[in-house]
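Complex shown without one protein chain; remaining protein chains in place.
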Amino acid sequence: MLSGGLTAALGMAGVALGLSAIFGETRHLKISWLLPLVGVIFDLGQVGGFFVAATGAVSIAVGIYAVGYAQREHWARFPLVMLPLFVAAMLLVPAAGSVTTFLLAWELMAGASLVLVLSEHQREAVRSAGVFYAVMTQLGFAAILVALVVLSAAGGGDAFATIAAHAGGLSPGTRTAVFLLTLMGFGSKAGLLPLHAWLPRAHPEAPSPVSALMSAAMVNMGIYGIIRIDLQLLGPGPHWWGLTLMIFGAVSAVFGVLQASVATDLKRLLAYSTTENMGLITLALGAATLLSSYGAHQVAAMAMTAALLLILSHAAFKTLAFLAAGSVLAATGLRDLDKLGGLARRMPGTTVMFGIAALGASGLPLGAGFVGEWLLLQSLIHSPHENNTLLALTMPLSVGAVALTTGLGIAAMVKAFGVGFLARPRSAAAAAAREAPASMMAGMGIAAAACAVFAVAPVLLGPVLSHVLTALPSVGGREAGPALGTYLRLPGIAGSMSPGLIAAALVVAVILALGLARWGARHRPVAATVPLWACGADSLSSKMQYTATSFAEPLQRVFDNVLKPETDVEVTHFAESQYLVERVTYRTLLADPVEQRLYTPVVRAVTIWAQWVRRAHPGSVHLYLTYGALGLLIVLVIAR
Amino acid sequence: MTQATYNGVLNLAAGAFLLAAVLIVWRRELRAIVGLLAWQGIALAAIPLTEGIYKHDAALIVVGVIVLLLRAVALPLLLIRAVGTEPHERRESTPLVNTTTSLLITAGLTVLAYAVTRPIIALDPSPATRAVPATFAVILIAVFVMVSRRRALSQAVGFMMLDNGIAATAFLITAGVPLIVELGASLDVMFAVLVLGLLTGHMRRTFGGTDLDQLRELRG
Amino acid sequence: MSWIGKIRRVGRIVEAADEAPEATAAPPTGVTGSLQLRHVDCGSCNGCELEISGAFSSVYDAERFGARVVASPRHADGLIATGVVTRNMHQPLLNTLKAVPEPRVVIAVGDCAINGGAFAQGYGVVGSVADVIPVDVQVPGCPPTPQQIIAALRTVTGR
Partner (left out) sequence: MNATIGLAGHTYLTYLATALQVLAVIVGAPFIVGGMRQVRARLEGRAGGGIGQPWRDLHKQLRKQQVTPQGTTVVFGFAPAVVAGTALLIAAILPLIALGSPLDPAADLFGVVGLLFLGTVALTLAGLDTGTAFGGMGSSREITIAALVEPTILLAVFALSVPGRSANLAAIVSATADNPGHLVSPGSLLAFVALAIVIIAETGRLPVDNPSTHLELTMIHEAMVLEYAGPRLALVEWASGMRLTVLLGLLANLFLPWGVAGADPSVLAILIGFVAITVKVAVLAGLLAAGEVFIAKLRYFRIPELLAGSFLLALLAVTASYFFATPTN
């Protein structure tokens, strides 16, 4: 109760602070005594404010939800304490105004999230996921650490403001090094390929409110890092920066959605969908960078606005999706779509909530994601390609990538909603589900309201986005972004769209269609409810339904070159005759190919090396002390 | 012939030229492939004919007519004969790369062609040179076909596509190669096809099939 | 293309239609010229099946009178049942009839469906279709010719 309330309160504070930073002037705060030498500097600009506000909004919903969830799941005291701490850390990261502060906040965030991931550490899966997450997040942190230290050394100061002032004088080598290192570090946090592997492990195993926070708020910090350090401090970069971002984004988006469309674990599916959306956002960032590096600032502004919109809408529908998945998990103890089903009758509220989230994630009209993707596509197709081979080649390909992502995303979400919530329950646990308590519904309701706003009334976001855009001159901030009125208008381009009007008109059209169906109703016999058509047999068992696996099987076959599924069918015959089949078992294993190809060898090498190092650890304390003394001596000699 | 129609016809010819190549990658039916090759020959001949009519250059028109006869009539007929002699091998047996992938590879090759020919267009951006990317793409696609197909006949088709592409590019860049050069090229293509025909005949007699993988067995 | 030539040479092969017989059963919904049927083989020797497929073939073309065979009883206005009702097909026949939305007709095709025919005394036989479900239209014959089947269908479609 207290923990959840505290989280929500923090969230509200974050929203207020963020909005004031976006519209007001930059907030500056220096606490010298907190750290020797440099002190802690907070410096909240428009960009930071944007992310603080987004994180805060997510935390409000999650906090309220967590009140009911913690009671229902009997959380231990420890995670209850960590939850607000985690949110606080996430709010500090975008507010940080100096390298030291940023690194501190970042590490605090990482540590808190790790502890929360491990909060159900009795299960083996959780432990392995935790180890994986810890290693990767620390590697990413190391990359960021090196990069920022180099940056502050070359930028002549610890505070971001100082660095920004000196950024012009940086040598190209330094800029490149910092860009690549930060891309690696922040990319791993944002779950971009090939550093995504922790995400589909850690997010599903964490308790659902935490998954929501991680998937909707924490990954955004990776994006924030890229925007703040690479685009705002270092930018404007050369062409290949934008190109690199676009390539990483496109690959992550397609790969993530492909994995999502064949996943059968509800939360794993959502985690991969996070990779997909982060990929789309990175693609948009890259497009903005590339376009503005070619001087097409108007289109770049469109791409940047698309990125910001996608960040917000993804935060909204992913929060909602994970919270809904959490109430399913709490009600049935199931994450496996193959065992779910029939929830629409037993938990109607949650079903509606997940439906809204899925519609948003599939990027269809009336969904939260639609406007962002529309803007992204418009910015891609309106790039000035005259006498510019690079744009003329990248833009069509990236449109193809975005389109494939959208299409597969629709398939994944239809599977999640249709198989998980509709039809008939595929297991006793699913049949015994009961609706979530009021507080959980309330938490989801907030997120759902946000989704509705993004879907039909992006008008409300217009001022926010335009203010944030002005703070990003290197990526199209010089020009006015697209105007988000009732009609979305694109500056300088004859293009417009109006989600609100579409929604209204669609309602009218559906009513008209229902009217058409009323025709001749007088002559009809009374309506009846009849058993399902079982081809003449007496009844269909719920085992005869399509499962998530069978639903995704065609896609799995079409893309088997990429997915590399391992399937085996074994048929056991009766002893009497080999023509009588007793049992057929079909097993299919869909491991993450990138993980297998890339990570396994690395891990093996590290293990061997560790084996070798172990020889130096015979266990004698004296020897260890000797090591320490020797090290000290060496340092003294060198530093002399 | 006005400037606009000239542009239109030239672009159309280039587009049809490229489309034929793509469809050759797509189809497996050997007869259909040969038919498409004939269409490609017509598109190829259309290029010098258009240029000739537009620039009132009789030599180009003659070249065009010869190209039409050779590429759109003679060579396809030879190939059809070769197909006819293979009663049970009317289809390209599954290529080394499956159709979907090879189509995507074709897309990549085309984009690549557009990229690398950009400087040529920049040299003098006339309608003719603007069509060069398409013909260059056909060259790349032809090489890919020769790499990825098993049947000797499909290889011959790839070879002829290659020559078509080179000829078309030549026509577009240097407003028409000399007549004699064109004749020489076309003739040696014809010889090559005849040789391939004999080769396939031998292979069929030796191995009972023209699956080129079986040539591995020739290694001692 | 050789196909086009073939199509032109073949032309129309459908038999000329004789004038419509007088309607026995009124069309189920009062809409003439539209009748979707679900075919149930209750235990037939497949003679009637052959004739039915003949009736819907290019030569007799029952479709021009608005009759069509559909895959799902939900889409159908009635059953077209053939053969004696065997024990195994008894319950499925009832289920299929229940699956057809009201109003619906039942057309029994062939002597077996009407009175058991040659199989009347068979050990695995429940009885004729009429013994199990109410039959609206009967098409006698062993097997009935396509013309007879079409005539029966036209009495229902009213076209």
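Points worth noting:
Think of it as A, B and C in the order they're written, each chain with its own count starting at 1.
Quick note on the criterion: a residue touches a chain if its C-beta (ideal position, glycine included) is under 8 Å from a C-beta of that chain, and two chains touch if they have at least 3 such contacts.
These numbers were taken from a predicted model, which means no experiment stands behind them.
Within the whole complex, touches from the chain that is not shown fall on A, B, C.
Shown as candidates are A:H74, A:H523, A:R587 or A:H622; the residue that touches the absent chain is A:H523.
Of the candidate positions C:G54, C:P101 or C:P140, contact with the hidden chain is made by C:P101. When the whole complex is considered, the residue among B:Q40, B:T106 or B:T169 that touches the unshown chain is B:T106. In the full complex, chain B makes contact with the omitted chain through residues 3-4, 7-8, 11-12, 14-16, 18-19, 22, 26, 99-100, 103-104, 106-107, 110-111, 114, 121, 127, 130-131, 133-134.
With the whole complex as reference, residues 1, 3, 7, 10-14, 17, 29-34, 36, 58, 61, 63-66, 69-72, 74-75, 77, 101-103 of chain C touch the missing chain.
Not every partner is drawn; the one left out touches chain A at residues 261, 341-342, 344-345, 362-366, 370, 374, 377-378, 381-382, 385-386, 392-393, 396-397, 399-400, 402-404, 406-408, 410-411, 414-415, 417-419, 422-424, 487, 493-498, 501-502, 505-506, 509-514, 516-517, 519-521, 523-534, 540, 542, 544-546, 550-555, 557-558.
The definition used in the following text is that only the chains that are shown with their structure count from here on.
Among the remaining chains, none touches chain A as well as chain C.
With centres set at the average Cα position, the gap from chain A to chain C is 58 Å. The distance from the centre of chain B to the centre of chain C, with each centre set as the mean of the Cα atoms, comes to 56 Å.
Multi-chain contact residues of chain B (touching two or more other chains) are absent.
Note for the complex: chain A touches chain C at residues 523, 525, 528, 530-531, 533-534, 536-538.
Chain contact summary for the complex, chain B toward chain A: residues 101, 111, 114-115, 118, 122. The touching residues of chain C, when paired with chain A in their complex, are 29-30, 40, 72-74, 91-93, 95-96, 98-99, 101-103.
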